[in-house]
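One protein chain omitted, others in place.
Now for chain A:
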Amino acid sequence: MPTIYLGIDVGSVSTNIVALDEQGNVLSSVYLRTRGQPIRAIQEGLRQLVATIGTDISVAGVGTTGSGRSLAAVMVGADVIKNEITAHAVAASYAVPGVQTVLEIGGQDSKIIILRQGIVTDFAMNTVCAAGTGSFLDQQAARLGIPIEEFGRRALESRSPVRIAGRCAVFAESDMIHKQQQGHPLEDIIAGLCEALVRNYLNNVGKGKEILPPVVFQGGVAANAGMRQAFNRALGTEVIVPEHYGVMGALGAALLAREIRPKASAFRGFELTGREFRSGGFECQGCANHCEVVELREGRQVLARWGDRCGKWSNAVAV
């Protein structure tokens, strides 16, 4: 029975699962939209994974990452829970040894990670603004009536990209509408948007960072050829898009699980895809903080609670 390591990345927009073999090769990967329902996405993702690799496997370790990493960890039974920065850095180093800069643009956040000699030396994430992330591109593609898959290809057809304000998604949109009214061709507007987003990313997230090659570009947005070209132009170097660019967080989590090689994995088994999980929340009235407590239940049993500042609820559950 082959041994595998699972990595699960539960993000705001997508939930990704990667299965690695003992040597670190990707056996299978699943990319799903979270659609605000992480529990369902995790169950569906595992179901799809089992459909491709079968159940005749033994899971030796599980790592979770992404903003839903705690939920996923409790539900699935994880051996490692890691933040997205570390997971992405580990995956990028694995895919492109010697990488010095990682550009990652996901659904609602973007980050830059600087590595030297394989060690993260600096990083930054977008702060209060989501302009330039995948969600915005999605929305603009829908507004222009172009499937997101074609968006990047159309940008490559542009001969003179128009200049669009990339500071803010709202202003970028009004700028684009204005340029459309003036009669600029669609591909020039799309290419202009890609350049604006790259400019915004480099000025905000990448502010003051020393971007040295090799540069890896990953995250769902790396699928967009227009964005890749805009980065190439802005940085004056060819960005590398790794094979599994869309699931790098999950890949990193799986690699971390493989790195620690747990004696006995905490994995709760693939049967969990059929179990009924429910999450619920309530506002604790115990003190003036009114913490919003979230709990995860399997059937009638409470698996975990979090969100309380004092630990009154979370500590009441034997995890």
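Operating definition for what follows: a residue touches a chain if its C-beta (ideal position, glycine included) is under 8 Å from a C-beta of that chain, and two chains touch if they have at least 3 such contacts; residues count from 1.
Note that contacts and distances are computed from a predicted model.
Student: From the names "2-hydroxyglutaryl-CoA dehydratase, D-component", "Electron transfer flavoprotein alpha/beta-subunit", "Amino acid ABC transporter permease" or "Ubiquinone biosynthesis protein UbiU", which one matches the UniProt record for the unseen chain?
Tutor: Missing chain, UniProt protein name: "2-hydroxyglutaryl-CoA dehydratase, D-component".
Student: So one chain is hidden, and I want to know which residue out of A:13, A:50, A:81 or A:186 touches that hidden chain in the complete assembly.
Tutor: Final answer for the missing-chain contact: A:81.
Student: With respect to the chain omitted from the figure, which of A:186, A:212, A:225 or A:317 is a touching residue?
Tutor: A:317
Student: Of A:51, A:142, A:170 or A:287, which residue touches the hidden chain?
Tutor: Selected residue, touching the omitted chain: A:287.
Student: From the list A:125, A:142 or A:170, pick the residue that touches the absent chain.
Tutor: Looking across A:125, A:142 or A:170, the contact with the absent chain belongs to A:125.
Student: Since one chain has been left out of the picture, which residues of chain A touch it in the full complex?
Tutor: 67, 69-70, 73-74, 80-86, 117-123, 125, 127-128, 208, 256, 260, 287-291, 304-311, 314-315, 317, 319
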